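We show some of the complex, not the whole, and keep each chain where it was.
All chains are identified by letter, namely A and B, in their written order; residue positions are counted from 1 within each chain.
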Amino acid sequence: MTAPEERIVEAALFSAGRPLAIEEIVEAVPLTRRKVERALAALMEDYAQRGGADQTAMEVARAGDKYVMQLRSAYADYGKKLSGMEVPLHLLKTLSLIAYYQPVTQADMKDMVGGKIYDHVKELGELGFLRVRDHGRTKMLEATTYFYEYFGFDTTDRDKIKEYLKKRIKGQR
Amino acid sequence: MKQDIINHILMHRDDVVKREHIQKYIEMADGSSATLYARDMFDRAIAATFELVMDEQLDPWDIDLVSFSRQYLKKIRQTGAIDLITAGRIVLMAWKVLRLQSDHMVTVLERKEQEPQPLWDEIPDWYMEDDEYLFTRTVIEQGPPIEEKVRRQGERKVTLVELINAFEEVRDDLEQREKRQRRRTREQERLAAQAERDVGDNAHQEDVEEEIRQVLAKLSKLNGRAIPLQELCSQRDRQEMVMVLSSLLFLAREHKIVLWQENFPYGTIYVKNRHHDGT
């Protein structure tokens, strides 16, 4: 299919380099919301097909409530160095536990991972992944929208995220 | 007898598999030329064992050097005689085994240091609930089930049109700056002229003195009768009020007049000439 609308939305996603809300795309390109939505669906499908045949290193995917062009997981390692990213492994572990148990108190997390939780919460907060609220003598921890976007979750529904994390873990074992 | 001695200085004596191995080693050692120098059966057994270690047929840690020392001393005490050359060789071999043991230990320790230390200690009991326990443990032991997504980091190229727009903008900026500079110059000129005028206003000083003389003259004509302040100001405009008031304050300080007010703060202010007061 050679829909110029698909190309236009592809251009928008490529140049933004971050997840975009549909509204942002509609504002930036001369297309109606309906056309943008259709183009996004077509793009995701096209990229998925070409990815399946290993004909592209990229994918168009949902990230939280937004849409993003990113490397397929299989190729993520080849891009990490050049895009200058890397959240340290120990933070990823703590973060995935918080995402699973959220909303969870800092005190409960301390029972799980020990005193280093204070440093981890501080760093994760600075990275924008955690919302930290006072909760009696301790703090209540929750993942932010940015967390869902950054890690490419296709939903912000906590139960669904829990299910997803559980499934991934079972695959890992 | 040889088997017993060897078993004594070897650890893991109960290990069946090991015992089988040891039997094999002993047979091998019997054929080895290195043990031939020891005439004594006991010495030969020990030498054979040590030799197996040095040929890497036996783990150095399988040798119990403490047990060996005890056995060897016991034998010397029992026989009373000692073949110093053989004893010397056996002690040298024992030392080599000790060296191997310590090298082995260092390697193991170094390997342990290099291995990443576990980040989490123990999983608390309250997380034993099945799914949650499984999740927590797997994350901690095997790694997170989430991964960073790699997105494009780039900024886009700048176009020629943008270069031209920038040129236009910077020219506007420069024009604005020139205008501001011209305005600043004009303002400076204006301020300079104003300053000059202000210098010309020295006449004002003389006005004040003249005003004081006039106010005093008016009051003198009243022969000590008090009058309200307003009556001294013929026009009642702000500037005149200020002039009259400051003249009066000056005269009051000189004790030439008296100033008072009935009903503070809104009452009428009265003035009278002190010289006709009789005080």
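We adopt the following convention: contacts are C-beta pairs under 8 Å (C-beta built on N, C-alpha and C of every residue); 3 or more make two chains touch, one makes a residue touch a chain.
These numbers come from a predicted model, not from an experiment.
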| item | value |
| --- | --- |
| Copy-number formula (whole complex, one representative of each chain type shown) | A x2, B x1 |
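Keep in mind that, in the parts below, only the chains that are shown with their structure count from here on.
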| item | value |
| --- | --- |
| Distance between chain centroids, defined by C-alpha means - subunit A, subunit B (Å) | 29 |
| Of subunit A, residues touching subunit B in the complex | 14-15, 17-18, 63, 68-71, 73, 75-76, 79-80, 82-87, 89-90, 92-93, 95-97, 99-101, 111-114, 116, 150-152, 165-166, 168-169, 172-173 |
| Interfacial residue positions of subunit B with respect to subunit A in the complex | 119-121, 123-124, 126-127, 131-132, 134-136, 138-140, 142-154, 156 |
